[in-house]
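Of the protein chains in this complex, all but one are displayed in their positions.
Naming follows writing order (A and B), and every chain is counted from residue 1.
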Amino acid sequence: MRPFTYERATSAAGAAKAAALTRGARFIAGGTNLLDLMKLDIERPTHLIDVSRLPMAAIAATAEGGLSLGAAATNSDVAANAEIRARYPVLSEAIVAGGSPQLRNKATVGGNLLQRTRCAYFYDTSKPCNKRAPGSGCSALEGLNRNAAIFGASPHCIATHPSDMSVALVALGARVELVSPSGDTRTLPVADLHRLPGETPQIETELIPGELITAVVLPPPPAGGQLYRKVRDRASYAGGLASVAVAGGQVALGMVAHKPWRAAAAEAALAAGASPAEAIAKELEGASSLGRNDFKVPLVARLTAAAISEVKGRG
Amino acid sequence: MRTTITVNGDMRALDLDPRMTLLDMLREHLKLTGAKKGCDHGQCGACTVLVNGVRINSCLSLAVMHDGDEVTSIEGVGTADKLHPVQVAFLNQDAFQCGYCTPGQICSTLGMLRELDAGVPSQETPPGAAPVFSEAEIRERMSGNICRCTAYPQIIEAIKQAREAQSLQGFGA
Partner (left out) sequence: MTSVHDWAAPNPVSTNRSGLIGKPVDRYEGPLKVTGTAPYAYEVQPPSPPAYGVMIGAEIATGRLTGADIAEAEAAPGVLAVWTHFNVPAQPPRGAKAHPRSTAGSNPALENDKVAYFGQPVAFVVADTLENAVSASHLVKLTYAAETPDVDFRARLEDAGQPPGEQDVEIGDFASGFTAAEVQLDETWSTPIQNHCQMEPCATLAWWEGEKCIVHTSIQMVKPAQHGLAETLGIGRDDVHLLTRYIGGGFGGKGGTYDDLALAALAARALGRPVKVAFTRQQMMNATIHRPATVQRVRLGAKKDGTLDAFSMMTWTHCNRNGNFTEHASNFARALYAAPNRLTGHRLVRLDLPVAGPMRAPGEASGTMSLECAMDELAEKLGLDPVELRIKNEPPVDPENGRPFSMRQMVRCLKEGAQLFGWDRRLPTPGLVRDGRWLVGMGMAAAIRGNFLLPAKCGFSVEPDGTIVVRQGMTDIGTGTYTVLAQIAAETLGVPLGQVRVEIGDSEMPPAPGSGGQFGAATAGSAALMAGMNLRKAIAALAVGDPGSPLHGGSPDEVTFQDGVVAISNRSETLSDLIQRAAPAGIAVEGEIRPAADAREWSTQTYGAHYVEVGVDPITGEVRVRRMLGVFAAGRIINAKTARSQLTGGMIWGAASALTEANPVDVRYGSLLNQDLAQYLVPVQADIGEVEAIILDEVDDKANPMGIKGVGELGNSGAGAAVANAVYNACGVRVRDYPISPDKLLAGLIAQGM
């Protein structure tokens, strides 16, 4: 890692302010993704603001009957929370499908949302990558792109967002709470937090510089059953090839786009009475693949149809 | 940067490079080389230690972020003269070959049993149910610790032996 200075934040607003004031500053909480990338010289912060000890790890009921997850709550704490297991099982299932127990004990809600792609070309600093080195090109486009996006990709980037947790949050209609360097707060649907790559794949979220995620708020759970299913090359401790989160009639897909993908067309079709297979077929009308990742289209079709059918059983 | 960390019961006042990971602090600074560097990126689990009783990958954690924490590495679990029941079980069941992942497996086992008893779910836990001690649960929960010699069946046997010892006499760390 290149040299950096380190400070421990004492308040969320103060952290956001410090981040805006210091060039090259980054927040660190669990650090499981940031340190991974810093060791590879992919991330090069000159200043780290430790937000892991801010009082934002609580999981608490909201006035609206939902649940607020502090951004610094660990993945393990969220997955094990009794309220979440009872009312938002898809979230618990999604979290425990990701990483390993050790990683989940460290990784936080906020960090999980902001984790970066696992695209092999992003990780290999000898290769062009528009996300890592804007303007250098996309090595994945004509490369070994078996795990590339099938929704919303651009000629500049075909990487996917690797998070499991985020997929469930999108299906649940969760919102992130943010504090800006000026101390302003705002909320944003998780579904709108991440951007599609377009011409600027290096800009991954709608956050403004210095803005800090303080919490994720879950609305009351939708009626109906919930389920998370992930397909991967090995049984555990591996990134996914595709995943699906179903919460009642709400459906989100993972590892298929630059962001956790809300399957709006499928949801609309379901609401209109389509069968699970018909509904996901509607969604996949918008998919495009590149050859090596062609299989993701039928995989998502089969996986999603099965998951929606199973949820109807779980209701 | 001044940092105070309790390591295996000893409080250490340290002056650390902010770039130093908890793993490198243990191995290079404190010469506690039990925790291993297998990948340095949270992809193998050989560096697993307990921080305040919770298992983490020490390679993906900055030492300076552990000010005030209590760290238990394999050296704090047991010694060759006084093995911890989990260590005895790994030895008896031949739950290792080259031994490089072993300290991480053992620390992970300790953290894992605690998580299981605390009701932390895994992807093997049925929705809404409390997790139980089963081979399927243990396999999933120990999947963050790669053993390239693939002593996986023996590790399961060792954890079963250790669990039995734990239920008979309990154990610390």
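Criterion: a contact is a pair of C-beta atoms (placed from the backbone, for glycine too) under 8 Å apart; a residue touches a chain by one contact, two chains touch by 3 or more.
What you see is a predicted model; the values in this text were computed from it and never measured.
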Notebook entry, point to check: What chains on display are touched by the one that is not shown?
Noted result: A, B
Checklist line | Per the touch definition above, residue among B:3, B:58 or B:73 touching the missing chain | finding: B:73
Notebook entry, point to check: Residue-wise, where is chain B in contact with the chain that is not depicted?
Noted result: 17, 19-20, 24, 27-28, 31-41, 43-44, 46, 73-75, 77-80, 83, 87, 90-92, 94, 96-103, 106, 138-140, 142-156
Next item on the list: Touching the hidden chain in the full complex, which residues of chain A are there? Just list them.
Entry: 1-3, 39-41, 118, 120, 123-124, 126-127, 139, 142-144, 146, 231-239, 241, 295, 298-299, 302-303, 306
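Note that in this section only the chains that are shown with their structure count from here on.
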Note to self: For chain A versus chain B, what separation do you get between their C-alpha means, in angstrom?
What the structure shows: 28
Notebook entry, point to check: Once bound in the complex, which stretches of chain A touch chain B?
Noted result: 1, 3-6, 8, 28, 31-32, 35-36, 39, 48, 50, 52, 76, 79-80, 85-86, 89, 92-93, 96-97, 99-103, 105-106, 235-237, 314
Checklist line | Sites on chain B touched by chain A in the complex | finding: 1, 18-19, 21, 40-42, 45, 48, 54-57, 60-62, 64-65, 67, 108, 111-112, 115, 118-123, 125, 127-128, 140-141, 143-146
